[in-house]
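The other protein chains are all here in position, but one chain of the complex has been omitted.
Should a chain be cited, it is by its letter among A and B, assigned in written order, with residues numbered from 1 in that chain.
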Amino acid sequence: MSRLSFEAGSSVAYHTGDWRILRPVYKDKWPPCSQTCPASEDIQAWLALASDDQWQAAWRKLTERNPFPAVMGRICYHPCELSCNRKHLDSAVNIHGVERYLGDLALEQGWRHQPLNKKQQTQQVAVVGAGPAGLSCAFQLVRRGYPVTVFDARSAAGGTLHSGIPAYRLPKNILRREIDAILALGIQLHLDTRIGEQRSAQSLQEEFAAIFLAIGEQQPRIYTGNDQSGHSIMSGVDFLRRINQGEPVKMPRHVAVIGGGNTAIDAARCARRLGAEVTVVCPQDPHGTQHGHPGAEMPASFEEVIQAEAEGVRLSYRLGVSRLVRSGEHLSGLQVARVDQLHDRHGQFAPKLFEGTEEFLSAGLAIFAIGQEVDWHGLERLRDSEDSNILIGGDAAGKPRFAATAVGSGYQAAMSIIACLTGIPPVYEQHEKAEVSINDLNLSYYPQSVRQEGGVVADRLHDFDEVITGLDKTAVTHEAGRCLSCGVCFQCDNCWHFCPDAAVIKQDAGYEVDNDYCKGCGICAQECPCGHIDMVT
Amino acid sequence: MDVRDTYRHNVLTSGHRACSGCGEAMAARMVTDIIGPDAVYINATGCLQVFTTHNQQSAWQAPWIHSVFANAAAVASGVEAAMRANGKDTPVVVQAGDGGTFDIGLQCLSGMIERGHDVLFVCYDNEAYMNTGVQRSSSTPHAVRTTTSPPGRLSEGKHHLKKDVISIIAAHQMPYAATATVAYFPDLKAKVEKAMSLKGPRFLQVLSPCPLGWNHDAAQTIQVSRLAVETGLFPLVELEHGAVTGVMRLARQRPVEDYIKLQGRFKHLFGSKGGAVEIRHLQALADARIRRYGLLEADTEWTTDTANQVQRRGRGGYARVSKGESQ
Partner (left out) sequence: MEGSHAVAEAVSLCRPQVVAAYPITPQTHIIEHLAEMVADGGLASEFISAESEFAAASIVLGAVAAGSRAFTASASQGLLLMTEVLFNIAGLRLPVVMVCANRAVGAPINIFSDHQDSMALRDAGWIQLYAGSNQEAADTIIQAYRIAETCELPVMVCMDGFFLTHTFEPVDLPGQDTVDAFLPAFHFARTLDPTRPITLGGGSEPDNYMEYRQHQHQALVSAATEIENVNLEFAQTFGRDHGGLIDAYRLEGAEVVMVTLGSVMGAVKDVVDSLRGQGQLVGALRLRCFRPFPASALVTSLCDTGCNAKRIVVLEKALSVGADGIVVTELRAALHNAGMAVIVEGFVGGLGGRDLTIEVIESVFRTASDGVSTRCRFAGLKPESGDQSTMGES
């Protein structure tokens, strides 16, 4: 057949898809921020909403997993930012700054949490401990229609958030209002109720279909060195609890804080605010690096360490306490010695002191922040039960002692309880998703931009007012917009524009590959900014 | 700023037989979609003509004609004259490769411009005669391996320089001449739209990498074209009536090695003394172009960073779609 002209578009009869070896597949990934978030927040999603000024939607997305954004935006050590891929381009997104803004905005606007479904369940659940784990669990359960009763031995809810975090980091009213918002969903809270004393463990078992034990680690680990007198010695936990309850604590001129965790740094900074010269004695180098992350050697949050140093806290590191030095009952100081090896060959924390390296450190008070333990007193029956409807979570379960971990633990517990009560196993969607590393991204499409930080109050040693100020709206929008959206398509149209074969078809929400014509060149995958496209055989 | 469409015409549709990852197919799809189907397209002989009209099937969804290699600009002159004679203002667009522009087609192009025909001439510059099997053209850069500029005992590839065609064209004192490339779509789109908003002869040189002839991975077409710009080897410039009126500032200058090491056509330069000299020569050429157009300091609307910025929608951006952004 011979034609004087060809019909327009008649080439579609020829299917070039036959040439293909690899084919592109659109696939959502789980960004590193969410992977490392102890509360498994869908950070990318709420950042995206925030960048679009959809503030309430962003807050709702965030609180799906974490009902404490105003709290966590302040105190979480934000591993999300450590893993943020943006650091390869300029610096990590200020995720916690956005989180804090959303939390504060919700409090300011009085946004209320909403139940996920209207159906009311009849099976009652008891939560022991009104800390972040317990309240997180209660929050998830009550939103899903389960009646929840929370018991706490103390006279205020919040657990360590209340008793352990100083007000200059977490103002009390912020904590209280976020807890109130959670309780407003209809959670029964019984304070001053210690199980084993005011209520029996057995009665809990009889009354409730499931029990979640989130009692935290409130029992300080005791210094087991040469001195048993207890004079001028205090645990970090007790010290902070007294400060946080407003009890007066008399400060000597010199205070030594022993430990490398957040409790130690908090205690040091509190003591500093009370007028003492403070030295932190810790085995870890606060500026030491691990896997390339500065400050990762020391358990305490690096930002907190920096703040402490800025406030005049001295850090004496690579040191351990060899003995207390007394003059009568009066504590005159500590004898400290060099350490290098922090862990024994079983991986247990066991700093090894080198003989002959001792030095003297003057101190009228020694605050030991060397760890806490779970106080199972009165709860042994529940702890040792093999019933699947009794769960242990939060710090009490031996998780890393971070508030966000407790929140995540509470979520997991709620899911497990529901699974137990309904007999339907829980589905964790994100576990199916692949990781997305910097190599999967194409950074050409993200212009460099400067990370916005919250302000720091300069003159701050005379009270316990909050030190770090939050981001303003402009900065929050900017930061949310800096999110690279790792692994999650943001419909930039690159694949659609660049396909030489018009084999990418635009959909209402995303794209589809036309396999009749895709030649498998891989340009779409290569030029996808966020690593959403995989080439597969 | 977002300059991307959400609607596309597919003036150049699927089923064409370009190689996998073809930069020219990509460039032509972009350009013709920005212009749209309400235009007459004239094509010089070359890859684009061959792979879009094969076996009596056409990938074009707009009126399209191919005559011979050298005469596309003259055919366009005739088409445009016919449109004028018939009182129509249908846009007339020429598409040609570097052969049909720099070499065999230059005379007709010059004539077309001199006579002031209201035609947009688009050169898809892939820097050699790819259709016939990668022979050197006057657009082939210095020191490049082609089948007619092979490196050998006495040679490090092409001896001569890439013809500065944009200056030659712009010297006609015409309304608009610009360079663009596939990597910076917003820039390309702005230039095509600007060209289409003007009357008279207009010229666009679109660098279009050829995975086959440049010997790079098919998936790297965009990356290579981006590096051509970022190294300064291919400046993105606009000239109006002979004067430079716009350049794309380089957010940062990349060494030419970043660009050439991705491409087999430069492979012979690595690992030999003579090759090292040629690499330095290429670097000097890039530096000279950067100086000439002030690519590092010009005060421009876009830089190579911002021109690449993509718009966010959907779940990764929530933006715009949820607000019902206009199509």
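Here are a few things to note about the model shown:
Here is the rule we go by: contacts are C-beta pairs under 8 Å (C-beta built on N, C-alpha and C of every residue); 3 or more make two chains touch, one makes a residue touch a chain.
Only a predicted model underlies this, so the values are computations on that prediction, with no experimental measurement involved.
Although one chain is not drawn, the whole complex shows that of B:G111, B:G133, B:G152 or B:G200 it is B:G111 that touches it. Note on the undisplayed chain: of the listed residues B:Q56, B:T132 or B:T147, the one touching it is B:Q56. Within the set B:N71, B:T146, B:T181 or B:Q205, the residue that contacts the chain not displayed is B:N71.
Against the chain not shown here, chain B presents residues 37-40, 42-43, 49-50, 52-56, 58, 60-68, 70-71, 73-86, 90, 107-108, 110-111, 114-115. For chain A, the residues touching the absent chain in the complete assembly are 1-8.
Simple rule for what comes next: only the chains that are shown with their structure count from here on.
The geometric centre of chain A is 50 Å away from that of chain B, both derived from CA atoms. Note for the complex: chain A touches chain B at residues 1, 3, 6-16, 19, 44-45, 48-49, 51-52, 54, 57, 444-448, 481, 485, 488-494, 496-503, 506, 509-510, 514, 516-517, 519-523, 525-527, 529-530, 532, 535. Every residue of chain B that touches chain A in the complex is listed here, in rising order: 4, 6, 8, 10, 12-18, 20-23, 25-26, 29-30, 52-62, 182, 185, 211, 217-223, 226, 251, 305-306, 308-323.
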